[in-house]
Structure formats: structure tokens, C-alpha cells
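Note that one protein chain of the assembly has been removed; the remaining protein chains are unaltered in position.
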Amino acid sequence: MSTPSCTSLRVRYAETDQMGVVYYANYFVWFEIGRVEFLRQLGFDYKRMETVDDCVLPVVDARCRYKAPARYDDVLLLETRLIAMRSAVLKFAYRLVRSESAEAPAQSLAEGETTHVIVDRHFQKKALPQQYLTVLRANLARDVPN
Amino acid sequence: MSTPSCTSLRVRYAETDQMGVVYYANYFVWFEIGRVEFLRQLGFDYKRMETVDDCVLPVVDARCRYKAPARYDDVLLLETRLIAMRSAVLKFAYRLVRSESAEAPAQSLAEGETTHVIVDRHFQKKALPQQYLTVLRANLARDVPN
Amino acid sequence: MSTPSCTSLRVRYAETDQMGVVYYANYFVWFEIGRVEFLRQLGFDYKRMETVDDCVLPVVDARCRYKAPARYDDVLLLETRLIAMRSAVLKFAYRLVRSESAEAPAQSLAEGETTHVIVDRHFQKKALPQQYLTVLRANLARDVPN
Partner (left out) sequence: MSTPSCTSLRVRYAETDQMGVVYYANYFVWFEIGRVEFLRQLGFDYKRMETVDDCVLPVVDARCRYKAPARYDDVLLLETRLIAMRSAVLKFAYRLVRSESAEAPAQSLAEGETTHVIVDRHFQKKALPQQYLTVLRANLARDVPN
């Protein structure tokens, strides 16, 4: 497993539903933020990846296991790791934790994975350009005990 | 005022928030559906308008007045009218009503307006093509007492 | 596998992203609509289930495999089936298909599953009331070749 990136999020009112907790689809919006931050922390800008390098990363598989509900105004930490890659496929894993507060210890809320293919703007498969492959492979190799 | 189009919507769980009612930004998503249906009922396909005619309709002003909350699973009727136009500007008005049910009479929930400019895909202003202008002007002229 | 329910959806502009296709998290919003319609077609009203029977169905696991992108204004068919149940757990499967059109044959776009526990409004686990269990078990037993 690679070195994780860590992103902080605060739950928005719009993200709750009438159950009084965050609507389940919104976790996948957060995962998106996590992988963009993962790339940013390696020196990559996903916006440039799309516009300059013509690489788009559509999701082909997404999964989330929900352990405890996230609630309005919670401050959350999202850990994102690269867990597998081939030249045209990337797989990320996510762990969402509620930050420790005066009232409660840190708590694991959800875990998930997403798998992406690399395509150009016309949705034709392509390999990631070499500069990404090199850095991502080095990150993936840096095994860290979890 | 032009002849309105009428669209039916059912409130989605994802559209509610922890107040137990529909989150206020979602009414603008519905207004979008209303104006696309308005165009469709005049024989126009907004998808083709973007791809074939290179006309995009970004919003420059949007407003909504909320009178009573919409709730999960409510069946709503959305009336959409064209209320003003110039060659490169369109203004729509919306009225959202909860359908009559066994438990309750029809109720007006919200009213709003959106103003749009016509631009091409590079966000350069342009006039609406003639085929749209002709039909929209005829619709606008068809004054109906409200 | 149980008898599926079938729901029709039209892709909203708000559901697209700058890749020009539907944003991946929105498929889970559609799955929600599918399971509510599944229940409705069995005679159940999810709104009453929450308010009258104090049964809420939070998701504990959600997955989607994306095969081909859904696009703005596409008319989609969503098949929803109950694929497993215990007294306090329900598992649904979904298949999303683009309706056949003049330009293209029907195409399978995505498949997914969600697993739900039954809880009361205070998030305490409980069993589904008997009237639901009876009907859902009968539906689950009605094996249909897929």
C-alpha cells in the first residue's frame, strides 16, 4: 500500500438528508476530493491532467462500506491511498474518520475503493503518460504498515 | 405571458436535508428540468441546441421565493413560462405546486425566475438561431390570463 | 432472485459533470429511486415506513460497476430486485439500461448492489415488521430466470 494522503472535510448542510445524517451518495463525492488531493500531494494537478495531458479518469467500479453515520458540521479526515495500478488502470482506497473532539474519540465512519481507467477526452483508452507512471509507481512501492 | 409547460416531479430522498424538507438549492435543479420541458413542448431538444446549434444558455440571474416546504415523495407540478426575450436573452418564470392528494388540496410551494444569455461553447455571446426566435416569439405573444 | 421493478429516469443537466457524462455518485441517487419504486410496486410506501412504522433503511454497503457512460437527456430504465434478506437486513441489485432509440439499441450502462440494515429513528437495529417480511419473502421466492 502506498503512502496515504490526508484531506480534511466539514460536512455541509446540503449533504444531509431527512434521516439526519449524510446521504450515502455524498461519500463518493468526498472520495473524488480525496484522490485529487492524493495527486496534488504528489505534485500533480488533475485539472492539468485533463486539459494539458488529455487524460480523464472515469470510474469503472466504486464501493463504500458505511460503519457509522457522518453528521452535519462534523469535521472528517479522509485518507486516500493508491492500492493498485497498471498503465491504464488506477485503484484507490479510502478511509473516512471523524476527528477526535471534546465529546468523542476519533471514529472510523466508512471505507471504500474506486477503480479508474485512463481515457482521452473522446473516451478512448490510453496509458498514463510516463511522468505520472514513474511517480505513482514509486508511491505504490513505498510499503507502509497500516 | 406565454403558454406554460407543465412538468411532474416526485421528490427524491437525496433532495431532502436534515430539516426534513427539500434543500433550497434543489428547486433550481427542478427549474432547469422545467425549462428543458418547456423547450421540448415547443418541439426543441436542448441537447441538440447545445451540440448541433452551438447554443448554450448559462444563467445570469436566478431567484426563488419559498412559500411552503416540499417534502420527500411529494408529487409536484412545475409550470414554466417564457416571460421575456431578446435575441440573446431569455427569461423564464416558474411556479411549483404540490398536487392535490387524498389528504391535502393543491398548494403553491414556490415561485421563481431565471434569466439566461445565449452563448456558444466558448462562452461568446450570440443570438438565438432564427428557428428558435420565431417559435419562442409566437409563444410569448400568446397572452394567456394567469 | 425476485421479480424486478422497473423505473424510468431522464438524465438531468445537474447530474452531468465537465467530462460530459453523468457524475458517478449520481448512480447511487438513482438506485435509491429504484428501491423506493420496488417497494411501491409491492404496495409499500417508504415514506410511511419511516413515519408510521419507524423503520429507516440506512445503507451499509453500496457498489456500482460502470460499463458505459450515461449522458444528458438520456432516457434510462432502472431494474431493481431484492436479492437477499434477513429479518433486519435487505440487499438490492440494480441494472441500468439506456432505452432503445432511433439512433442506438438498448445498452447496459451500470450494475450495482446496496445492503441495508433496518433501524428505528434513533438508529437502533430492529426487525422489519411482519407485513413487510411476508411480502418481501414471497417476492424473493418467486425465482425468475434473469
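Order as written gives the chain letters A, B and C; numbering starts at 1 within each chain.
Heads up, the rule we're going with is that a contact is a pair of C-beta atoms (placed from the backbone, for glycine too) under 8 Å apart; a residue touches a chain by one contact, two chains touch by 3 or more.
Everything quoted here is computed from the prediction, not taken from an experiment.
Considering the whole complex, the residue from A:V22, A:V36, A:A70 or A:L128 that touches the absent chain is A:V36.
With the whole complex as reference, residues 19, 21, 24-26, 28-29, 32, 56, 58-67, 69, 123 of chain B touch the missing chain.
The omitted chain makes contact with chain A at the following residues, 12-14, 29, 32-33, 36, 45-47, 72-73. Where chain C meets the omitted chain, the residues involved are 13-14, 16-21, 23, 25, 72.
FYI, only the chains that are shown with their structure count from here on.
Under the touch definition stated at the top, chain B and chain C share these contacting partners: A.
Using the mean of the Cα atoms as each chain's centre, the chain most removed from chain A is B.
Chain B and chain C have centres, each the mean of its CA atoms, that are 28 Å apart. Distance between chain A and chain B, defined via averaged C-alpha coordinates, is recorded as 35 Å. Each of residues 29, 32 in chain C touches at least two other chains.
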